[in-house]
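One protein chain is absent from this view; the other protein chains keep their places.
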Amino acid sequence: MAEEDVHTIRGFTKDRAEALTDGIFATVMTILILSLVVPVITSGNVDQMLSADLISLVPNVVTYVMSFLVLGTIWIGHNNIFRYLERAESKVQWINMAFLLGVGFIPFTTALLGRYPFDHIASLIYGINLLGVAIVYNFFFGYALMEKLLHREVQVKFFKTALKRSSVGILVYLIGIIFSFVNPEISLGLYIIMPIYYMALGTISGKEAIH
Amino acid sequence: MAEEDVHTIRGFTKDRAEALTDGIFATVMTILILSLVVPVITSGNVDQMLSADLISLVPNVVTYVMSFLVLGTIWIGHNNIFRYLERAESKVQWINMAFLLGVGFIPFTTALLGRYPFDHIASLIYGINLLGVAIVYNFFFGYALMEKLLHREVQVKFFKTALKRSSVGILVYLIGIIFSFVNPEISLGLYIIMPIYYMALGTISGKEAIH
Amino acid sequence: MAEEDVHTIRGFTKDRAEALTDGIFATVMTILILSLVVPVITSGNVDQMLSADLISLVPNVVTYVMSFLVLGTIWIGHNNIFRYLERAESKVQWINMAFLLGVGFIPFTTALLGRYPFDHIASLIYGINLLGVAIVYNFFFGYALMEKLLHREVQVKFFKTALKRSSVGILVYLIGIIFSFVNPEISLGLYIIMPIYYMALGTISGKEAIH
Partner (left out) sequence: MAEEDVHTIRGFTKDRAEALTDGIFATVMTILILSLVVPVITSGNVDQMLSADLISLVPNVVTYVMSFLVLGTIWIGHNNIFRYLERAESKVQWINMAFLLGVGFIPFTTALLGRYPFDHIASLIYGINLLGVAIVYNFFFGYALMEKLLHREVQVKFFKTALKRSSVGILVYLIGIIFSFVNPEISLGLYIIMPIYYMALGTISGKEAIH
């Protein structure tokens, strides 16, 4: 068996790691909606009571949209990392698992923040969750650069720009966590701005895949 | 690095966007059924009480089937758009995200309409959800045409027909929304007719992929 | 544009229909487990009460395993149909949708039967659900044969055997439905036997892919 064959056989293929990641993102993004529960009205003016109950769900709608778009952003980012990966060894698989573990918490922390949008604890926990995901994500980027796992033709410069951009996420979630102690309303505002910022970057510089 | 390579490396591949979309559709179509809750009967004639409770679930069954088929219709449509896409740049990814965000609301609005099938508010919200999805879907079609993102050999005429057909959806959901204010029963009827109409189009003109 | 190109462009690719189907089966098979709810014990001897509560969940475990294996069986069958399909036109897509719609009901009817395993209504509804799925499945097989959608090298004889075998399902679920009116225990027994029968066929004649 030639050296090359050994590599092919022992090295991980990316396909299934991508399939698992896409499946987890798809399920996470879908079950976010389970935080919106249909109100049960058994007596009185159904239409009037339903309106009132649905209005109380507005914060849940806001956090649903917010987390959906954040997940969309980091999924597009993950997409980029994986496309340029030349090898996906065991360590890469485990960094990806840690990343997905953090992503898996998002339906819970989103539902928590949706129920208590201006509460310190809820705001703190959401911030910690997203900060954790952002850190692992950036670690992944950095690790791939350091270990030279990427396609030769991808310019390091290109990747460094992306790294810088995604570091903004770490900074903003860190500030959000700090504000949760004094003013959770500002934290919520920062959490809402994040996906809008990335979306704007992604759609304005339309031809650029990495952002 | 040649100009072409840059394009290949920077341009998005469609595969993973399709995988995420299929995953979200699959999960959404499956969790629709969670609006059907098994009745809990603790005393009395189980068989008789179960019958009564299950009969009260009939509207939920109707809205489940209706939304499942609507999702089937728009999934087939999405299939068509993506098959002909030559490039899937960042903007396309974000239009797709907005589309999936709307799709993600359907389990909630379906459960709401299933519980209150003849209520104004429930009917209005379901209509707005589906109208939103239809608008983003048509915008996607139009954007792809305008930006010439499609495979050269796909006739514009072909696509325009599809665009016209899917515009019917926008019109019908708009009418459904209006009727929700005066006669939610008519809205429900319109919502039920929609997937049947598209299914008929799709199965009668069996050889035509786009509809 | 050559005639062949038109066909390629207009004809459906099977890939995404398979992806959607796999996604729906995966989600359905997973959310089956949601019918098993962790008991809440707030006072008394936790260990003793937990045992009692878990024993009452045994019928749910049985119906979970039963439906999981039935879904496994029909997924393997679907696998076979699609592998031999040469074209997947619009009509095929819609037959597949009807099939998936029936599959989507299984988590509900399974949870219902798990809660009321010996009840007439629960037994009847489970039987109707599975009968419906079996009928659409066989219709799919028959349609593919009739319309000559299959790979030339697949012998008709081969397919007819498979068709005969899967017709057993229709017969057994029909008998199960009839027995639900007089003796739901026998229905349950028949429902349990079905996946075991197919599993035995599949593992005994190990080299034969279709069963």
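Labels A, B and C are assigned to the chains in the order they are written; within every chain, residues are numbered from 1.
Operating definition for what follows: contacts are C-beta pairs under 8 Å (C-beta built on N, C-alpha and C of every residue); 3 or more make two chains touch, one makes a residue touch a chain.
Please read all numbers here as calculations on a predicted model, not as lab measurements.
Only one residue from C:46, C:156 or C:171 touches the chain missing from this view: C:46. Among A:23, A:127 or A:169, only A:23 touches the chain that is left out of the view.
When the whole complex is considered, the residue among A:111, A:162 or A:199 that touches the unshown chain is A:111. Listed here are the subunit C residues that touch the chain not shown: 18-19, 22-23, 25-27, 29-34, 36, 38, 40-41, 46-47, 50-51, 54, 64-65, 68-69, 72, 75-76, 79, 83-84, 151, 153-155, 199, 202-203, 205-211. Panel shows subunit A; residues 1, 5, 9-13, 16, 19-20, 22-24, 26-28, 31, 34-35, 89-91, 93-94, 97, 100-101, 104-105, 107-108, 111-112, 115-116, 119-122, 125 of it touch the chain omitted from the view.
Heads up, the rule we're going with is that only the chains that are shown with their structure count from here on.
Relative to the centroid of all protein Cα atoms, the closest per-chain Cα centroid is that of B. Relative orientation of subunit B and subunit C, expressed as the C-alpha superposition rotation angle, is 90° to the nearest 5. In a homomeric contact, the two copies may use the same or different surfaces; for subunit A and subunit B, under half of the interface residue numbers are shared, pointing to different surfaces.
Centres computed as Cα averages put subunit A at a distance of 34 Å from subunit C.
As a whole-number value, the distance joining the C-alpha centres of subunit A and subunit B reads 24 Å. Looking at subunit B, one finds that residues 19, 22-23, 26-27, 31, 34 touch two or more other chains.
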